[in-house]
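As you look at this complex, bear in mind that one protein chain is not there, while each of the others sits in place.
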Amino acid sequence: MSTTRTITFTLNGKKRDFQIAPGELLVKLLRRSGLTGTKEGCDEGTCGACTVNVDGRAVLSCIMPAFLAHGRNVVTIEGVGDFDRVHPIQQALVDAGAVQCGYCTPGLVMSAKAMFEENPAASDEDIRVHTDGNLCRCTGYEKIWTALRNVRDANKPAQA
Amino acid sequence: MKITDFKIPTRLDEALAALRDLGPAALPVAGATSLVFIPEDQPMTAVDLNRLGLDGIRRDGDAFRIGAATRVAALQKRHEPGWVLDRVALTLSSQQIRNESTLGGNICRVFPWSDFPAALLALGAGLVIRGAQEKEMTADEFFSSQPARLFRGGDLLTHIRVPAVGAGAGFGYKKVRQTATGFSLATAAACLQLDGGGIRSARAALSAAVPFPARCAAVEAALAGKKASEGLLREAALNGLSGLKFKEAEGMSAEYIGRLAAVTLGDALVEAWAQAKEQAS
Partner (left out) sequence: MAKKNFKVVNQPVKKLDALPLALGKPLFVADFKPADALYAKLLWSPHAHAIIKSIDISAAEKMPGVHCVLYHGNVPRIAHTTAGQGFPEPSPYDTFMFDRKVRYVGDRVAAVAAETPEIAEAAVKAIKVEYERLEPVLSIEAALKEGSPVIHDEPEARAVIPVPYEPKKNIAARVGMDVGNVEQAMAGAPYKLDNSYYIHMAQHCPIEPHVTMAHVNAEGRLVIRTSTQVPFHARRIAAQTMDIPVQQVRVIKPRIGGGFGAKQEVLLEDVVGMLAWRSRRPVLLMYTREEEFVSSRTRHPERIRVRLAADPEGTLTAVGLDCISNTGAYGAHALTVVCNSGSKVLPLYRAPNVHFTGTAVYTNLPVGGAYRGYGATQAAFAVESAVDELAEQIGVDPLVLRSNHHIRSGETSPVFAALGEGKAGVEQAIGSCGLDKCIRLGAKAIGWKKRGDWRKKKGRYRRGIGMCCLMQGSSIPEIDMGAASLKMNEDGSFNLLMGATDLGTGSDTVLAQIAAEAIGTTSDKILVYSSDTDMTPFDVGAYASSTTYLTGNAVLDAGLKIKKQILGVAAEMMEKKPADLEIRDAQVFARDGSGSVTFQDVALHSLYAANQFQIAAISSHISHKSPPPFAAHFAEVEVDTETGLIRVVKYVAATDCGTAIHPKLAEGQVEGAVMNGICYALTEQYLFNSAGRMLNDSFLHYKIYSMRDKPEMVTILVPTYEKTGPFGAKSVSEIGINGPCPAIANAIYNAVGVRLREAPFTPEKIWRGLQQHNA
């Protein structure tokens, strides 16, 4: 039978050890560690609700074995913002009316965050492509689309 | 997939030794995005291939040398003359998958919907495999049947060599799916090398619509040495696939998928021709 193994990774800025079953998926580890902002919607890598950032890339924690995070830098929605330090992407989604049921929102924030950190001036097409893995059944994407373009436009002066 | 242990080697020889020792119980893993498609059965020991220096793309003469653990996103985000895999990468699944999924992982086990095999067949890629020694095989050999067969003894795909699409050459790639991130209904890739107005050589390949990725020999034969025209290219695609067996997909008949594949291959050929004309020396 499987034995428990120890891995180490940086989670929201803090380096920590984790006891895991060898096949444990990252989302299960995160949620049982009290970080429930990362959602489960399909457990097969198709809906994007479980998106977290690993070394700055948006990845699907529901299909990623936790051991692959060993030595990496993992950021979850809890590491992005809070009431006293709302991230601009979160604020833009709230302001645009892009949060309906909100179940897909944390995952979407993580995809958008990875995209804007790589490219603050993401084009319209970049926005479409980098959020294509975050399914939303409530909004029809229209308000999300508005919100993310607003984030990009607000980034622009800093770029110029 | 039932992972009951894992190893995180940091040197290639260490990884190869682990794969050999574990034999059929070894599960080489890099992006891990296809594990959900592998039925859960025997306990496996995962061998992490991410720390072996197998990622990265570099230009090597008239080809690109791509580490097998290179992420699809890295292919997607590279733009330079002669590089065409960005077009292929952009159509693969979702961004989160592209961020994790590797080129090697995509081709070492061919799934019914795989995209890269058609592109690599059309481009005439080479596959570098490390076992006791290093050997290179052509895409035609590699994809002659399920490539997973090649790795049962613990060998490892380390690199993929993809020719740059240079002067007088063009690459066309079309993938038809119902939604942007959906599995392919038909994937077609084509490479044309022009010689003045004539076609010096043509390579065409299909995946997804057919049971296994394959070159389209009859199409290629109908084009080689001919004067290029849109009509010729489309006709070759429409007439050259009659011998193939097509699969039904997503409620649509094999007959229709065959039609779709033929039109799609025609589109890929026309796209390749357009690029080749653009790159005419």
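Each chain gets a letter, A and B, in the order it is written, and its residues are counted from 1.
FYI, a contact is a pair of C-beta atoms (placed from the backbone, for glycine too) under 8 Å apart; a residue touches a chain by one contact, two chains touch by 3 or more.
Please read these numbers as outputs of a predicted model, since none were measured by experiment.
Student: With respect to the chain omitted from the figure, which of A:11, A:26 or A:47 is a touching residue?
Tutor: The single option touching the absent chain is A:47.
Student: From the list A:74, A:93 or A:151, pick the residue that touches the absent chain.
Tutor: A:93
Student: Considering the whole complex rather than only what is displayed, give the residues of chain A touching the chain that is not shown.
Tutor: 31, 36-44, 46-47, 49, 76-78, 80-83, 86, 90, 93-94, 96-97, 99-106, 109, 127-129, 131-145
Student: For chain B, which residues touch the unseen chain?
Tutor: Looking at chain B, the ones touching the missing chain are residues 94, 176, 178-183, 250-253, 256, 259-260, 263-264.
Keep in mind that, in the parts below, only the chains that are shown with their structure count from here on.
Student: So the centre of each chain is just the mean of its C-alpha atoms; given that, what is the distance between chain A and chain B in Å?
Tutor: So the centre of chain A lies 29 Å away from the centre of chain B.
Student: For chain A, which residues are in contact with chain B within the complex?
Tutor: Listed in rising order, the residues of chain A that touch chain B are 1-3, 5, 22-23, 44-46, 48, 51, 57-60, 63-65, 67-68, 70, 111, 114-115, 129-133.
Student: Once bound in the complex, which stretches of chain B touch chain A?
Tutor: Spelled out, the residues of chain B in touch with chain A are 1-6, 8, 29, 32-33, 35-36, 43, 46, 48, 50, 71, 73, 90, 93-97, 99-100, 180-181.
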